[in-house]
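To start, the structure under review is shown below, and the notes come after it.
Only a single protein chain was left out; the remaining protein chains are all shown in position.
A, B and C are the chain letters, set down in written order, and residue numbers restart from 1 in every chain.
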Amino acid sequence: MNITVEIGKLKLKNPILTASGTFGYGQEFEDFFDPSILGAIITKGTTLEPREGNNYPRMAETSAGMLNAVGLQNKGVHYFINEILPAIAKYQTNIIVNVAGNAVEDYVETVSLLNNIDRVDAVELNVSCPNVKHGGMQFGTNYDLLKELLQKVRKTYNKTLIVKLSPNVTKIEDFALLCQDEHADAITVANTYLGMAIDINTMKTKLATITGGLSGPAIKPITLRMVYQCAQVVNIPIIASGGIISWQDAIEYLLAGASAVQIGTANFINPSISQDILHGIEQYLLQKNIKNIKEIIGAMKSN
Amino acid sequence: MNITVEIGKLKLKNPILTASGTFGYGQEFEDFFDPSILGAIITKGTTLEPREGNNYPRMAETSAGMLNAVGLQNKGVHYFINEILPAIAKYQTNIIVNVAGNAVEDYVETVSLLNNIDRVDAVELNVSCPNVKHGGMQFGTNYDLLKELLQKVRKTYNKTLIVKLSPNVTKIEDFALLCQDEHADAITVANTYLGMAIDINTMKTKLATITGGLSGPAIKPITLRMVYQCAQVVNIPIIASGGIISWQDAIEYLLAGASAVQIGTANFINPSISQDILHGIEQYLLQKNIKNIKEIIGAMKSN
Amino acid sequence: MNNKKIHTQLIILDNEEINSSHFRLHIELPADCPHIQPGQFAEFYVPPTLQSFLRIPLSIHFVSDKEIQFLIQIKGEGTQYLKTLQKGDKIDTILPLGKGFTIPTNKKVALIGGGCGIAPLLFLSDQLAANNNLQHIFLGFRNYEQVMLIDDFKKYGEVIVSTDDGSFGDKGVITDIFEKKLEKFDYVYSCGPTIMINKVIEICKHNNLYCEVSLETLMGCGIGACLCCAISTKNGNLRACIDGPVFDSNLINNLNY
Partner (left out) sequence: MNNKKIHTQLIILDNEEINSSHFRLHIELPADCPHIQPGQFAEFYVPPTLQSFLRIPLSIHFVSDKEIQFLIQIKGEGTQYLKTLQKGDKIDTILPLGKGFTIPTNKKVALIGGGCGIAPLLFLSDQLAANNNLQHIFLGFRNYEQVMLIDDFKKYGEVIVSTDDGSFGDKGVITDIFEKKLEKFDYVYSCGPTIMINKVIEICKHNNLYCEVSLETLMGCGIGACLCCAISTKNGNLRACIDGPVFDSNLINNLNY
């Protein structure tokens, strides 16, 4: 059985990735399973300068989902390169750095630093973080801004470039096409949905930032639809991210046209879920007698 | 305790409405509670001509939600006026007709017919149905189309006009402001989210129409955020619709700025839920010693 | 006649295992229970999971003066939950829903059931017997392991059983057996998989027999409010939950789900 997939210049031994911000740097999960079995690890959102993130409270539980407003807390790209990367370089899998920024220049400087680092196999451009005042989602919801960003980043970064789109838009296909036109190697569909929750006893918002990003099974039907829509218009690979908690969910995304999937919030409920999902997919292919996983990518039929 | 609210020229005895397409015409619920206790009943989407709706299958269950692709099956506005309305006129509450159409002219003709019918207290313009090929969501996601529609409808229809917005947009505030500028009396935020689901055994879509509308608790955090955003920019009343299954959910929406709420999918799980939610709200106000429900509308504080 | 629907908590009297994938719930008949027709159904509330959160529609399998019974096949999380219910537990129920079968008097009738589709036929059979009808009961199952409730049906008429693999009764699909043993039935009733229903409808049309079929669809509400349960008929799309689930087969366009 062949379950390898290609994302740009990357060969993934399997289509299971862990989503940015939900898997730390892999180390937190070492007691539960070996991150080396993954197709790739995607790091927490990384910015040029260190960031403290938002005030507490940063999360709230919702029906089949959670809101988060972490706000890109991280120690900056230099710390990542010098302190974190050496510790995780041992994983025998691809390391993808999720990059965020306030301004186009931040992104460009960050990716240019990463461009020279061997062990960083790809960059996932986060233009869709709903939890920071400046930067983040503004790029992912504004066609012209995104275009400018992509052009400058693409000039600077030669390795595999993945763009993580925002689902908070009217027509995600337009953004997908833009990424393809501007030579991104792949797109991730999608980040979290802007949402909120209120504590009716205190009458206060549950998040310090008022709004935050909704993730988890609740959003799966919407993101699945977006993956399907994007798959109808672009040729570059699509990486799905949204509400996957079982191998069945992962298969749905592959059938809708995703070449790989990211496991996000589910890591919090079962830290070895990625391993379970990987095995579930293998079983499914075996049972359906499918020799190559590529046969099911985009294989969905109409009713 | 005063729990009346005003929506345009309408006085509602309380802010509990039933959402279009989820409450039939009220008759289906008579065995469970008296629809007269409601602030208003909103009818199934009504079109100029009768419609057969979409093919089966029309629904799929998802995590804390459901997808539907009913596709505006209804017997047309004439049948509504002549056959259905006389049977439900007995309810001592407001009757709001949800109106949908293919083209601007359909909407205009439909509302002009309803304008003369005494017992129809208001129209909710459905510009956001994701389940029909032509009409529906195209208006709710296209600013210029919506503007034209609103101008023509407003000229024809003199009574209370509510516009039900689509949540499938980048910036719902823009659409809310447009409605206010074009003299709509209120907005409903929001209709369902375009979503999909796949049966991994048959590899087919679960809905005959491929995509459908996602409703239920899953979407509440997103629609709540949209209600809050709209409340920051418009002065006309906002009616919330999205995932309300408890009085607590309803209170969240009121705190975020909604003047009234619609109970939708929850009717399927508990047919007398509207009554329970009404009582729950009364208890909450009593316990908090709030004399007038208007005191909590938009009263949310930051954290 | 009281034909209101009630929404109430009912008490489980017994949970009877039938075979590895089927069980029968015995539920206390509520004091204020409206009249129930064979072919009507109930909607049960089960605790929501990440897989599902709507109610579960189940045909009324049998009604006595003390209890209502349901014959249930384990499919997903909802029916799995029902399987865990025990004597004394309560279940939130709405019933009776939909339109049932016509019950004639002194006629010759055939019942054709497949798999768990035999569920509504037992109460139908009971009521047909009470009205003095002569019954030929055709029951089809996949194999011996799946055969169930033959003795329950034998009380009411002649029972013909088939299995797809011949491990019990006649070999073959039950519609073939039915076609072979065709008589001039006044009424034919059927419930089961779509493919079986389509075949029964075809046979009856061809032989000019009046036939009523009970149809299962996905249901959003079960009470006529959501229009999710559309059945394509000669009179346009009708609602399985309130215009059915029992329909005159002449009305039905070919079922393609």
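Note that in this section contacts are C-beta pairs under 8 Å (C-beta built on N, C-alpha and C of every residue); 3 or more make two chains touch, one makes a residue touch a chain.
Predicted model only: the values in this text are computed from it and were never measured.
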- [ ] Could you run through the displayed chains and say which ones the absent chain touches?
- [x] A, B, C
Open item on the list: One chain isn't shown here. Among A:53, A:280 or A:298, which residue touches it?
Closed with: A:53
Task: Absent-chain contact - pick from A:92, A:272 or A:292 - done: A:272
Task: Among A:17, A:38 or A:70, residue touching the chain not depicted - done: A:70
TODO: Could you please point out the chain C residues that touch the chain left off the display?
DONE: 47-50, 53
Open item on the list: For review purposes, identify every residue of chain B that touches the missing chain, sorted by number.
Closed with: 64, 217, 245
Open item on the list: For review purposes, identify every residue of chain A that touches the missing chain, sorted by number.
Closed with: 21-24, 28-29, 31-32, 44, 52-61, 63-66, 68, 70, 73, 216-217, 267-272
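The criterion applied here is as follows: only the chains that are shown with their structure count from here on.
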Task: Reference chain C; chain at largest CA-centroid distance - done: A
Open item on the list: If I average the Cα coordinates per chain and compare with the overall Cα mean, which chain comes out closest?
Closed with: B
- [ ] Can you check how far apart chain B and chain C are, centre to centre, with Cα atoms defining each centre and the answer in Å?
- [x] 36
TODO: Provide the C-alpha centroid distance between chain A and chain B, rounded to the nearest whole angstrom.
DONE: 34
Open item on the list: Counting only Cα atoms for the centres, state how far chain A is from chain C in Å.
Closed with: 47
- [ ] Would you please write down the residue numbers of chain A that are in contact with two or more other chains?
- [x] 64, 217
Open item on the list: Two-or-more-chain contact residues of chain C, please, as numbers and ranges.
Closed with: 50
